[in-house]
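As you look at this complex, bear in mind that one protein chain is not there, while each of the others sits in place.
Presenting chain A:
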């Protein structure tokens, strides 16, 4: 099967971004110079793999192994692409 476009980049959070857990709200956050983003669902699990060493394809494979039956191959690449468009991932 041919790789979907854009699955060979290696996502890493933009330097401006801090990823942290918020113990007060028990929430996972992305903190940017001018805003705070609350991560919902499995977003934090996906972002934890965005360390600049794994390609999108690698991230998908790893998640597929961890969450058998979940639609990671269809959901994760567009999610990462969206975060790249926002400027939160590079």
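Everything that follows uses one rule, which is that contacts are C-beta pairs under 8 Å (C-beta built on N, C-alpha and C of every residue); 3 or more make two chains touch, one makes a residue touch a chain; residues count from 1.
To be clear about the criterion, contacts and distances are computed from a predicted model.
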Hidden subunit of the complex - UniProt protein name among "ABC transporter ATP-binding protein", "Cytochrome b", "PqqA peptide cyclase" or "Oligopeptide transport system permease protein OppC": "PqqA peptide cyclase"
Chain A, residues in touch with the chain not shown (by the definition above): 15-16, 18, 20, 22, 24-25, 29-31, 33-43, 46, 75-76, 79, 83-85, 87
